[in-house]
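As you look at this complex, bear in mind that one protein chain is not there, while each of the others sits in place.
Lettered A, B and C in written order, each chain numbered from 1.
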Amino acid sequence: MIEVSKAEATNREVLEEVTILFSGDSGDGIQLIGDRFAYSSSVKGNDISCFPDFPAEIRAPAGTTAGVSGFKLCFSSEPILTPGDHLDAMVAMNPAALKQNISELSDNGILIINSDSFKEKDCVKAGYQENPLKTGELDRFRLVEIPLTQLTLDALSSLNLPRKKALLCKNMLSLGVVCWLYERPIEELENWLDAKFGKQHLLSEANKKALHSGYNYADTIELFDAGFRVPKANLPKGRYRHITGNEALALGAVVASIKCKRELFFASYPITPSSDVLHSLARYKNFGVKTFQSEDEISAMGAVVGASFAGNLALTSTSGPGLDLKQEMLGLAVMAELPAVVFNIQRAGPSTGMPTKTEQTDLLAALYGRHGECEVPVLAPSTPADCFTMAIEAFRIAVTYMTPVIVLSDGYLANSAEPWQIPTDEDIDGFSVANLPAQSDGALFQRCPNTLARSWVLPGQKGLEHRLGGLERDYDKGAISYDPDNHFKMVLTRKEKIKRISQDISPISADEYSGADVLVVAWGSTHGALHTAVQQLKSEGYAIDHLHLRNLNPLPEGLGDCLRRYRKVLVAELNLGQLNSVLKNHWSIETEVLQKVSGMPFKIDEVYQHCKQLLTDNSQ
Amino acid sequence: MIEVSKAEATNREVLEEVTILFSGDSGDGIQLIGDRFAYSSSVKGNDISCFPDFPAEIRAPAGTTAGVSGFKLCFSSEPILTPGDHLDAMVAMNPAALKQNISELSDNGILIINSDSFKEKDCVKAGYQENPLKTGELDRFRLVEIPLTQLTLDALSSLNLPRKKALLCKNMLSLGVVCWLYERPIEELENWLDAKFGKQHLLSEANKKALHSGYNYADTIELFDAGFRVPKANLPKGRYRHITGNEALALGAVVASIKCKRELFFASYPITPSSDVLHSLARYKNFGVKTFQSEDEISAMGAVVGASFAGNLALTSTSGPGLDLKQEMLGLAVMAELPAVVFNIQRAGPSTGMPTKTEQTDLLAALYGRHGECEVPVLAPSTPADCFTMAIEAFRIAVTYMTPVIVLSDGYLANSAEPWQIPTDEDIDGFSVANLPAQSDGALFQRCPNTLARSWVLPGQKGLEHRLGGLERDYDKGAISYDPDNHFKMVLTRKEKIKRISQDISPISADEYSGADVLVVAWGSTHGALHTAVQQLKSEGYAIDHLHLRNLNPLPEGLGDCLRRYRKVLVAELNLGQLNSVLKNHWSIETEVLQKVSGMPFKIDEVYQHCKQLLTDNSQ
Amino acid sequence: MSIVEKIDVVTKLSKADFASDQEVRWCPGCGDYAILAGIQKVLPELNTPKENFVFVSGIGCSSRLPYYLSTYGFHTLHGRAPTVATGIKLANPELSVWVITGDGDALSIGANHLLHLLRRNINVNILLINNRIYGLTKGQYSPTSEQGKVTKSSPLGSISGPVDPVSFALNAGATFVARAIDKDAKGLQKILKQAAEHQGASFVEIYQNCHVFNDGAFEAATARDTKDDATVQLVDGEPLVFGSKDKKAIVLDGLEAKVVSVNTESLPDNALVHTTGSDNEAYDALLSSFQHKGLPLPVGVFRQLRKPTYEQGMIEQQQSSIASQGQGNIEALLTGGSYWFHE
Partner (left out) sequence: MSIVEKIDVVTKLSKADFASDQEVRWCPGCGDYAILAGIQKVLPELNTPKENFVFVSGIGCSSRLPYYLSTYGFHTLHGRAPTVATGIKLANPELSVWVITGDGDALSIGANHLLHLLRRNINVNILLINNRIYGLTKGQYSPTSEQGKVTKSSPLGSISGPVDPVSFALNAGATFVARAIDKDAKGLQKILKQAAEHQGASFVEIYQNCHVFNDGAFEAATARDTKDDATVQLVDGEPLVFGSKDKKAIVLDGLEAKVVSVNTESLPDNALVHTTGSDNEAYDALLSSFQHKGLPLPVGVFRQLRKPTYEQGMIEQQQSSIASQGQGNIEALLTGGSYWFHE
């Protein structure tokens, strides 16, 4: 736990919120300083929201736009849900970073650049015909040119570091400047560097020096007209940490396992942007977690099905291409009625697509991607922290209904961090595994009358030996059956079992969604932008509501009635209308769609404008 | 070519049509005699329709219901589309065959049994408590008990065959009996046996003897009150052959290749019920066909994508589980915009399901089973012969639009034979590959303005070297692109390209579907049963139409208007409503569904009753 | 339940106790019957409670076997049994896990999973039932079919040569590798027992006659009058001697193996003496190449090595992690990184 330092400053303009972008080459350590500045902001008491955006290449050629890595952060004195559309400030370590992102900087925004990297050849590499510092195109910003390279070298000259090593501290120098600008005490950062490298370590020393130099440089030469202050937000009191969607999924899985007292078995094959789930869980061996890096996605899913048969809480994680590969084995889990959870972190498709970019295009594949009538429950968390809740919920549904469950996260949720009020053990609802037969009771293939789940009989239990498989089996006895009527009965039973889940999840409240002009329906990571835009419109007096679905299959009860209470239903998704088609399949309603498939999240403003248009059309 | 023998018979009752079932153990040679009797009936001039139904095991334990193999055949003097619901006659080689099928035999139907196989233990094996010959439960049929075993042994005694070998001729003896019953000359069968085994071969001798004995036995001891005659049907004049759906797909693929002058490359991994496509094509090497039995379905699809890149007409075939495995690679074909065709022969799912049974449950997986926005055209032939037409159409679409295409057949189409008027080369519409650039014209990634297809540039062409891949690429230049707007443009372009196909296929004719009380909408192998039931109702004066879709994506133009012209739309499918959900996604219409998921085709009567109910409700 | 009680229960079991209530549905004359019988015979002797056996299979005629055993069983997907078995074993290392697979299942669609299971040395027993054909899909050539094989899918003969299952397993690093034959009941049972008792991944290739689609594939190695000359029994510590009347020995000449007649009692100096524990890849390769070099077919255990299993490694890491960081709980988990108070 870190104590919030009480550094004071004077003469600062007070802002409600600031959105800043750190950008540079992927080798520049942008994610690191972004992440840490976000943390500092949180510790200072702001609410924050951030969006890391990195290139597909490990380290694309330095200085090209392909290699630009960005970290966007909004810190605020009000509760916020997205990093915002426009930038108040931007750090560009080179011309490529400038080129890639300048369109987002608001007029009169602060633009900090490393003037040492705006040589002719740098500009050409980035695709500029002329040096943008000279064309006047940056005149509408508050341009702050800093010779970051030289300053860094000067600052570290006493340490006798090789030039290359020294230059790696540029990012810290720029962070120092930004710390001054937004009144961040640098002690906390120093502690973190000490913890990271070891107090005596040369790198700790070097980074601290660079940080200080930046801070002092800004202070001394009065780089800015004024510094800013974003006051503390009015958040509920308590313990907080940052959490990304991927971390939250991992934590949720471990908590589910502790709560229901079954070991967690996790098998996965690395794939962007899901690999961090594997990295996180691999570190939780002392929580009884078993992680298995398999030879491919099919194997991961197969191991999960096996582990589930043997009684572990079984989990895999993947991304689009891996989901395709898991489908056949998911079908086996459906047929064998075994609990399992798949975290699918969606990325821009189809095929290899744009692996580091976000999208919501796997919904239909999750719902229908298997041959035969083969339904599975599908859940979608709406914020990074919600990933924690939905991970636990996925396991609850899986073991209660004896079915595999797919959780759809995406690249945006996966990598974005938000402050999360840490729950205590007691805060978290547990669940138990009700259908473990204690002994040979002959009820091997009997179904629970409420859930229709079969019992979870584990190898090692005497007297309950049985054979599972992918062939259709007899409703009563579980043996292979080719009987036509039995097959139809089993198909309907499996369908009904999934349908019953809808009675076991929160219904759509008729009070809350009592009807208006427009209802915006959506799911997943778009929550923040949509909610913010709708709140804005509401505050302007428009009759608009926002309904964000977290259960995509089965859909919650009351949804159909709710949809009919609105004059227009707008389904907004980062795909070509996948949830829309699901809704239309259930209810013959006319809908409007807002589509975006560009690998980027919605901007608040594009949602706002679109809705406003609809509302205006409506009132005619 | 076989000449139709002109054997005459007297004293025969004339029937419009007969449905007969041959049934026995899977080792009894049932499929063989059924198939051959169907052929004889065709040669005699009847229209025929048949349904072979065999067990999942290669040879399940003799005498059990699990091992029963059946061949149902309808031969008629009128054009027919299905083998019919009820049996006029049935041959049961043992109690298991009787038990399995007796419920389908009409009252007063002819029931021929092998009395030698109705010993106590035979009945027990089949699951009878008592010998059904003794309980009176067969009294309502015209029971004809024949000691087939003994008769066969007697007939062949002079040949000194081992008993086991001799007994294998039982099926021929029963066929002889049936030949007498329905006035089939046995010369043609004799010729066939000679051709099969060689004229002098002992087996030819033995089978012919058994055949004769059966025929003579029926004749001599006046086994039946009377024989029957089903007159010639009034079919168009011409050359005919039998064709199963799988054969038709194979032939269609070869014809497509000859017509468009590109070699056919076929890669497949065996799986029931698609393997016969592999077996057929493997025999067409002298047509330039290359067949490649790959190590798995992923490899087959990969090889297809490679062969397509290199300029062959590329094809794979599979069934449900294999479709799951091909999805990722299909996505690559979509992204690389390469032509390819997948024949998916649907079987009862999910998972391994009931491999030898039919179902229409892969439609949604074909449409949506890939991550990302990843559309492909989907076609569905409606009869075995239509498989020929749709195979060619699939290739036409694939090369014209540079896209993979899925053709959905099923187990019923795959194995059922129907008489097919053999087209000549000129009868068949060809198509050409328009988008092969002749030389370096710089138009590598330019799209045809009509089809939006890119050009098919083949390795080996000088000056047009380029790199394909699964990453998103630039609309203009084809290089990798992570640009958000470009991605959206490409997603929409790929979608639009598929949509354009709808202008290139037959629209729904507003004249033909001008509106009525009920429209039955369906697809695939259900055509025969639905059409027959609807015709029946029409002839009874009901206002009902039947619309059978062969293009499932994109849907034909005019469909939406058509649907709206009917008071009720009934979507009838062998699944839980997959086409229904597609239709509802396009048009917010209310529909009724007729579902059946039992591994069996629709019966005419169940469709008839269901529609009648709807029509009656309607008129209230 | 104490261990004594368990053993008590186990020793009372007989072959019949391992037959399930399902009717066996292979073709008459299928070699799978003998293999099933062999397994049922051996299981009661393994001193393991019946409920601790799990038989996992893929898809194929052979993969139906688990249905006919009264143990726990899982008939999974074509080629994927090794993955499911891996999950079962890692989830509960107490179980005795077996994989039943065919030549197509294991070496066509599933070879990658098999490779990695063997490489990881997960303690499961793999029985690869090799009939050199696809049985269930009615007779296409398989990766173990001889080159030139004429089948429905290769009417002019298959083009590529076969994979040898034993070489594959040896090369993948399996710690127990053996070959057995359906018709040799005694030999089969002995090997099954050794495989079961081995700690680590055991791989047994079992030659099986597919009566319907590939009858007589193993005629030479099974027929009374040829088998003694066509095969050589591998016995740990014993020389490679074989032959029905005239005894013959296999000797080493450089890196080649050769057959010499041995009429006297003494063997030549360069006679090869079999050892299952050599850990010498060259010897393994030599032995497993006999078959396509015209030398007699080795039957028995090729290799048996003692190496740590994957699941042991996994458990050790868990334990060391608990030792260093303490048994985890929710509070520790959620506050694991840095956090702050908002007041």
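Quick notes on this one:
Note that contacts are C-beta pairs under 8 Å (C-beta built on N, C-alpha and C of every residue); 3 or more make two chains touch, one makes a residue touch a chain.
These numbers were taken from a predicted model, which means no experiment stands behind them.
Listed by label, the shown chains that the missing chain touches in the whole complex are A, B, C. Within the complete assembly, C:P143 is the residue of C:G38, C:G60, C:G102 or C:P143 that touches the hidden chain.
When the full complex is taken into account, the listed residue touching the unshown chain is A:Q293, out of A:N191, A:N216 or A:Q293. Checked against the full complex, the one of C:C30, C:L69 or C:M314 touching the unshown chain is C:M314.
From the options B:E17, B:D122, B:D296 or B:D324, the residue with contact to the chain not on display is B:D296. By the touch criterion stated above, the residues of chain B touching the omitted chain are 1-2, 4, 39, 42-43, 45, 235-242, 251, 254-255, 258-259, 263, 265, 267, 284-288, 290, 292, 294-296, 298-312, 314, 328-329, 332, 336, 421-425, 428, 458-471, 479-480.
For chain A, the residues touching the chain absent from view are 27, 57-62, 64, 66-67, 269-272, 275, 278-279, 282-283, 285, 291, 293, 295-297, 321, 351-352. Hidden from this view is one chain, which touches chain C at 108-112, 115-116, 119-121, 143, 156-157, 159-161, 163, 167-168, 171-173, 252, 254-256, 280-286, 288-289, 310, 313-314, 317, 320-321.
Basically, only the chains that are shown with their structure count from here on.
Two chain pairs are in question, A-C and B-C; the one with more C-beta pairs in contact is A-C. Here the spacing of chain A and chain C, counted between their Cα centres, is 44 Å. Chain A has residues 328, 332, 336, 469-471 in contact with two or more other chains.
In chain C, the positions touching at least two other chains are 59, 75, 77.
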